[in-house]
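Sending over a structure as structure tokens; questions will come in a sec.
What you see is the complex with one protein chain gone and the rest in place.
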Amino acid sequence: MASSTTASNLTPPSLSLPPSQFARLQPHAYLLAHLSPPPASNQPSIRANGRAASQFRVTSANAGSLTHTNGSAVVRIGDTAAVCGVRAEILHTKDIASWSVLQASSEHNLDNSNYAGVSESQDEEDRGHIQDLNLLVPNLSLSTGCAPGFTPGAPPSALAQSLSHQLLSLLHTTRLVRAEDLRIWYQPPNLESEEFGNAGEGMDVDTEESGGPEREIKAFWVLYIDVMIISLAGNPFDAAWASVLAALRDTKLPRAWWDADNETVLCSDDVADARKLSLRGLPVASSFCSFEGDAAAGWRAVVIPSAEEQKQKKSAQRRWILADPDGYEEGLSQERASVVVDKENGKTVIVKMEKHGGWTVDSDDLRQLVDVSAQRWDEMKRILDQC
Amino acid sequence: MTALVLLPSDEVPQDHLPTNNSNPLRLGPGLRILSQPSSNGSNHVLTATQAGLLTTDAKRNTVSLLSFPNRRYIPTVNDFVIAQIHHSSVDFFHCMVTPHTAHALLGQLSFEGASKKTRPMLKQGELVYARVQSVGLGAGAEVELTCVNPATGKADGGLGPLTGGMVFDVSTGMAARLIRASSTSAENTDAIEGLAVLSELGKKLESLGGFEIAVGRNGKVWVDCSIAAESAVKVTVAIGRCLQETDQQNLHTHDQKKLVMKILRDMKLVS
């Protein structure tokens, strides 16, 4: 409500223009008027959508609503909604052309693990298997009608493609999914053993007998992670990533084993046997945009102050960093920043940080953004834990 | 004065500006004036928007930036260009000045003495030597060409359709050099703007009757020497090759002379 009153205060009384029209005709002035209300009006600086600068939109998440997937989630951040489904398929190692080569090199790695820290080489191997074999396949589609301008039958837009890449890249760098969860092992029966009798069902992964033949990987689970943005109102990445995260947390893989007689992988249809993925951490993405008060800042014929001068005159400079921008705000700003953080034992770890498209955001601002993102992490954890 | 190369956002040092204050300072391409808000009003500084060699002309009180010669031509009023007719409509010929840009318009009647009856009937692919009349303002503006001097109604400086001959592509920097070289009085002969190629060609080909040349700012050179009768084509190609190689290899004057000799010998035009 505050938004509409401010706007009507600013429009000249002779021209009775409703705020919605003002917003369309002069979007920049409209948002600026909200963020810098006249001192006399005693209005707080607030965004046109009624949020404070570092306030995120109301977020809700709901997991497991799609029954035909291994895991699924719907995440809604304001009017941006993303649906994510995870489908697991089996990839036989005999279908992987380069498998024998990879196998040799990974065995070499395993040898090293005896000397170096085990967990680290495990990490390396994870990266190798997941990345080299493309075990994670995210795809994002901006469906027709999610926002005006998305026409049916059009090829995937550059935005959809780049978001797909960002998801994949973040899945790889965070090493969210453990390769161990995706492996399907085969433990050959120990024929010399006396207790051969119970080996008929002895493909259980956990039974590892010393001295027996080495167990080997027979297949992998490949996770197809499909994200569909059903409504796009700005900031699609945060919503898409949150939906991927929620869907992976929800994902259950059936127990699978190699059947030596049939030379194939069999899965158990018992729900109780299925196990969840054990994810590494909980990286949460927060995006920001920088709104410049001077609409003509980009092309006004003035000397651009150098970074040092800019720092000194910070107070005079009029720009706002807006968290979780909606579509309207995104259209009015060029400079974007995105921070992905995780928390380990209460300590904030930055997983990814990026900013481009302008020169107003620098270290001091980014430090604040990391703090804001850390708060957002707590909020998102609560939401994701509840869903 | 040492040569000064500026990069975008570099300021032009005060001591490089011409000190002649009688005329207003004129800025060439690649420079813009910015105001620096400060406590006592605002100062103005000249900054570069392109990379280039700073040159000043004290006589005309101009300062400009010589940028890379390979750059694209941007139409500027009063420039001479060589345009090719793409198609014609009721009132205009639509001409190509630079590749991949919108067509420039040349009025059907903007020729010397043209009327509804006497206007030239140019067909697709024909060439005109024209002057940029206006470039318009703002986005999507169209470039207009003319083949007459609006003040006199005459086709000054060889404006009009170019018949015969052949056109060669050179860099815009080379075209500008050729124009500057031809506008400078040819008294001190040899190398004007570091170009000896034309005067050398002129000397060597005098016996064949000489040649005609028109240079368009848009990086086109039209060469014709129909006087040379049966060897006309050979001479034209030879001149074109001399110009293009001088341009592409950025030859020095003595190399240019060698090149002229070599090419003319190759094509058996001189012994």
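Some points to look at:
By written order: A and B. Residues from 1 in each chain.
Going forward, contacts are C-beta pairs under 8 Å (C-beta built on N, C-alpha and C of every residue); 3 or more make two chains touch, one makes a residue touch a chain.
Just so it is clear, contacts and distances are computed from a predicted model.
Per UniProt, the protein behind the absent chain is "Genomic scaffold, ProqFM164S02"; the candidates were "NADH dehydrogenase [ubiquinone] iron-sulfur protein 1, mitochondrial", "Genomic scaffold, ProqFM164S02", "Protein DIS3 homolog" or "ER membrane protein complex subunit 2".
When you scan B:183, B:207 or B:250 for touch with the missing chain, the hit is B:250.
The omitted chain makes contact with subunit B at the following residues, 1, 3, 5, 7-11, 30, 32, 49-53, 55, 66-72, 74-76, 99-102, 135, 138-140, 171, 173, 191, 193-195, 248, 250, 252-253.
In the full complex, subunit A touches the omitted chain through residues 127, 131, 134, 136, 158-159, 161-162, 164-166, 168-169, 171-173, 298-299, 303-308, 310, 334, 336, 347-363, 366-367, 370.
Just so it is clear, only the chains that are shown with their structure count from here on.
Here the spacing of subunit A and subunit B, counted between their Cα centres, is 55 Å. Looking at the complex, you find that subunit A touches subunit B at residues 301-304. Residues 9, 32-37, 45, 47 of subunit B touch subunit A in their complex.
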